[in-house]
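Heads up, one of the protein chains got dropped from this complex, but the rest are sitting where they should.
Every chain is named by a letter (A and B) in the order it is written, and numbering of its residues begins at 1.
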Amino acid sequence: MADNILEIKDLYTQYETDEDTVYAVNGLSLELEKGKTLGLVGETGAGKTTTCLSILRLLPPKIGFVKKGSIMFDGIDILKLSEEKMRGIRGSDISMIFQDPMSALNPVYTVGQQIAEVLHYHNSKYKTNDEIQARVDEMLELVGIPASRKSEFPHQFSGGMKQRVVIAMALACDPKLLLADEPTTALDVTIQAQVLKMMNDLKEHLSTAMILVTHDLGIVAETCDFVAVMYAGSVIEKGTVEDIFTKGVHHPYTKGLFDSIPNLKVKTRRLNPIDGLMPDPANLPKGCPFNPRCPHCMDICRQEIPADIEKDGHMIKCHLYKEEDL
Amino acid sequence: MSDLIYTEGLKKYFKTPAGMLHAVDNINLSIPAGETLGVVGESGCGKSTLGRTMLRLLDATEGKIIFEGKDINTFDEKQLKAFRRDAQIIFQDPYSSINPRKSVSQIIMEPMIVNSEITDKKERIDKVKELMEVVGLAPRFYNAYPHELDGGRRQRIGVARALALGPKFIVCDEPVSALDVSIQAQILNLLMDLQDDKKLAYMFITHDLSVVKHISQRIMVMYLGECVELASTDELYEHPMHPYTQALLEAIPIPELGAKKNAGTIKGELKSPIEPAPGCRFAGRCPYAKPECTGEKIREIQITPTHKVACTLYY
Partner (left out) sequence: MAEYMKAIEEAAEPKRRSQIGAIWFRFRKNKLALMGLIIFVTLGLVALTAPLYLDFEKDVIEQTISQRFKGPSAEHFFGTDQFGRDIFKRIIWGARTSMFVGMGIVAVSMTGGIIFGSLAGYYDGSVLDNVLMRLCDMFLAIPGTLLAIALVSVSGNNIPNLILALGVSTMPKMARLVRASVLSIKNQEYIEAARSCGTSDRRIIISEILPNAIGPIIVEATLSVARGIISIASMSFIGLGIQPPNPEWGAMLSEAKVQMINHPYLVVAPGIAIVLTVMSLTLIGDGLRDALDPKMKN
């Protein structure tokens, strides 16, 4: 395919605890073109964060394991790299920003120091102190914070500004791929709008590819080029953002998601939730994991995991469809 | 329909080392039985404080809260205890709002024990089972503990607990914000069905303008402790008058391609609610700000009988 910065094939990640084995990611495959944004959509327990941690190889030691699969980053299988080489990639080639900006920043260091630290350890381009400081200023201005504030501490910033600092830190080394795990969920809606607008502007400016993990389809519509919908550890539908939002054919879960969102425009009293709950990842049902909740469940759904049905880049993992239907 | 509960000039201030924090400032609202007033605003606007003050979980600094004709701020202990049976609260966080050491049945039964409601033990057990069925908790969870249940089911426990004493008024403090989208819809439907069934009055507090639209008949928009707009739901969404309301509506990401937005996002950050200057608290961020917006208290203008707004644009 086109110039892909990331290609994940058939990824299986598990958490092994004393009591259970949690099958967090089950046969996940994803691609992302250079410079594009992929929205990774799903609810709690779908495996989105685990996927990001697997890419960065930051799974909790002794508990989280990648069991199978390959993750090709810019042509290299990063699952096979040594830890030392991986550390060279983290922060400089692949960066991650987390959901809670309050706890992502160290309260005893100034904002400028924290951005400088990233540059100090993770890049080779800015070597002298002056170069590093100049880059710190540049990053702060880029995210809309006056460079004069670089000697302030995190507690002097509001939630939205803290998240901008975190974004500045993540982008400081000009990474090729940015993993953003629900970066605006903890923010107020007007601040979220500001931060999303800033991220959109940055996208045009830099050539960073981004995986945006979110449960909010509205954010996906606004910021993403591609979408992948996750359920119980695998991608059950993916495509361009037009495929997901305008085409009529969808995985029943995707349709259920859209139906259960309270819609500003439509006037109804009752909502249409999806019946039931996401399955326990330690205890997945046989066959298609969505089968207990699916309004179109057939016998085969309870027996076999569906194959990927694909056409022109739009993929649906469901027994209902054949290629012609897409 | 006469109002079940209404406020007059309600204020709640907190004393801080830096000065008086105006958490709730001069709120006048009313809720008839069987209806929902949505209270919308972002963090720091005082909506949670308002909810708690309405139940006298916090004591009001000034103003009246009239419930069924009586001012609850004047209640003595006995009247307050009786009021507690009529007015309940559902919390936001299903993980911290229920006692992890108690079983589902114990949690739901607790209000009955405390209020000596239904003294017969067997009757209590029956009532708990009935409540569990009403909120959609399977009977097998009777002796389960919270850590065995997911967020959605825990929130149902919270709803059952709030219903245990047969209240007339429930403050719902962001009851679905911590839940997944598909579970949100389930809980919202449950709340609406209960309202239809028992003629409950709700104060539905949230920051999510799409959620509040479904459940509320009227909505109040708060900013830094003040009410900036209060209107029927339809009017608010079709004709938002206050610039802040407009900005809030615009900021919501819409799950539709190309649905957005050229319009500016509002700039700046929230001011501090400590010792605020007189005048409009939104003026610093408002694209239409004028000199008369600061310096003097902003008057509430009644645009229609069901729509009022506090903004100089409508003077």
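By definition in this document, contacts are C-beta pairs under 8 Å (C-beta built on N, C-alpha and C of every residue); 3 or more make two chains touch, one makes a residue touch a chain.
Nothing here was measured: the structure is a model prediction, and the numbers come from that model.
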{"item": "Option from B:V128, B:L190 or B:I205 whose C-beta touches the chain left out", "value": "B:L190"}
{"item": "Residue touching the undisplayed chain, where the options are B:K64, B:R85 or B:K198", "value": "B:R85"}
{"item": "For chain B, residues in touch with the removed chain", "value": "52, 55, 57, 80-81, 84-85, 88-89, 91-93, 96-102, 110-111, 114-115, 133-136, 138, 140, 144-145, 147-148, 158, 161, 164-165, 186, 190, 193"}
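By definition in this document, only the chains that are shown with their structure count from here on.
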{"item": "Chain centre separation in whole Å, for chain B relative to chain A (CA means)", "value": "32"}
{"item": "Touching residues (chain side chain A, partner chain B) in the complex", "value": "43-44, 158-161, 188-194, 196-197, 215-222, 241-242, 245-246, 256-258, 260-264, 268-274, 277-278"}
{"item": "Residue ranges of chain B in contact with chain A within the complex", "value": "42-43, 150-152, 180-186, 188-189, 192, 207-211, 213-214, 237, 247-257, 259-261, 265-267, 269-270"}
